[in-house]
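Shown here: the complex without one of its protein chains, the others still in place.
Up next, chain A:
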Amino acid sequence: MAMTDKQHTYSHDDDSVVVIIGSGAGGGTLANELAQQGIDVVVLEAGKLHTRSDFLADEWASFAQLAWLDKRTTSGSFRLAQDFPNLPAWIVKSVGGTTVHWAGASLRFQPHEFQALTAYGAVADANLLDWPLSYADLAPYYDNAERRMGVTRTHDNKGLPGNNNFKVMHAGAEKLGYSCNTGHMAINSENRNGRAACQQRGFCFQGCKVGAKWSTLYTELPEAIATGHMELRAESHVARIEHDDTGRVTAVVYFDAEGNEQRQKARLVAVAGNSIETPRLLLNSASSRFPDGLANGSGQVGRNYMRHMTGSVYATFDEPVHMYRGTTMAGIISDESRHDPSRGFVGGYEMETLALGLPFMAAFLDPGAWGSRFTGALDQYDHMAGMWLVGEDMPRDTNRITLSDAAKDQYGLPVANVHYDDHPNDVAMREHGYRQGSELYRAVGARDIYEVPPYPSTHNLGTCRMSERAEDGVCNAYGQSHEIANLFISDGSQFTTSAAENPTLTIVSLAIRQAEHIGQLMREGAV
């Protein structure tokens, strides 16, 4: 039985419902938080409803099952535009969104990262800004999010056991004087809340069959349905948001599973389609009143697209490692996440264990490469350890999502073009990270070291950013758009800056805070 079989349903003309677009980290959490308050919610999700038993322990087959493969285009000098011109981002189109195949790393931002402009000062060719909220404002919501997601090493959840890949990282960290543990992971280290402990399958990126890893698919969404206040409509791709003469949004138009156009009325609309689709939808909703798209009076919709400074370091050893066994990413070093401009860049980065299966290793190690250096790495696949570098990248006006002039999707809607140029700060940070990662592995006897370029972006941020002043961004500290009171941004698009840490814990915390605020505004009749 599908979890939606017995759900409460709402009519298309019901204009009292809150419509949420997207069911991932932001949308799924918001839906549950609103439903728990007794607010009626309709979630429209473009992807299919899969269950845990559908998940495949096969990298390419799973990719075909879960990934967002609708067309996108790219431009700019970042290497992805050349390596994967139509796959700028590696994210999910499925109920549960990218929480279906995220790795689970759940780190809080550091207090200074909410004040990037103040802490770093102005950086040339970057559009730094302080968040309109502080660490202290978000701290109680971080607490709440960690509890519900069962984040290890917080609130009495013990740490996950380290796998072979972790052992190598840990040994290298000791040599370099770094501190390293199995991280803050939203993965059960023991049976908890009706979900099993991690079985160390190593297919976190393909969907966690045992449900040890938090995903809205089997936590927030069924909980919301159980309240009788939420209807989930899968395979419902939203095409545009409509508004009335007063400029309030009133309905969303979407294509259902059969490709038929439907219109759902709404009292309030929250957009959580991840940071490429969210601005695309606002831009595609342009009208005579809002010719540049909804909530875009500032011209900031789609700008300041961030994808994190990323890169990976893999190293081979004389003895076997079998890095693919066990949790994909459970080993974290935070020593380089501090802000210390003496390293030649502002902001910092995290070092996190990462393993890919053989098929993805071949695809991502050095896209386009061939010959014996390339194959020499794969010859040592089972003797290889690896880490991912993830750090703060600079928001830039010119790094942005725009609508393609020519390319259209299966519904005839202009697709998103993703433009990104690495900032010199990103480049300096990546080089530092490559160096430190290589040093770490050399310290434990690495044979060969491979500096691996960024994968299609797993973290997509900032395209509808929060700002104190309306002219600097798209929404306020609660994700409410500056221009339209009943239109909210509820995903990572809200991020004013990217910070060094993986974003999802912050997306979830913001969604919890936003839900509280929306409930209050609705009770007051303000929206």
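Going forward, contacts are C-beta pairs under 8 Å (C-beta built on N, C-alpha and C of every residue); 3 or more make two chains touch, one makes a residue touch a chain; residues count from 1.
Rule of thumb we're sticking to: contacts and distances are computed from a predicted model.
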item	value
Undepicted complex member, UniProt protein name, chosen from "Branched-chain amino acid transport system ATP-binding protein", "Tat (Twin-arginine translocation) pathway signal sequence", "ABC-type quaternary amine transporter" or "Nitrite/sulfite reductase"	"Tat (Twin-arginine translocation) pathway signal sequence"
Option from A:47, A:104, A:162 or A:311 whose C-beta touches the chain left out	A:162
Sole contact to the chain not displayed, among A:68, A:120, A:324 or A:455	A:324
Of A:50, A:93, A:108 or A:201, the residue in touch with the unshown chain	A:201
Interface with the undisplayed chain - residues on chain A	57-60, 152-153, 158-164, 166-168, 170-171, 179-182, 189-191, 197-203, 209-210, 317, 319-322, 324-326, 330, 357-359, 361-363, 370-372, 374-375, 378-379, 381-382, 444
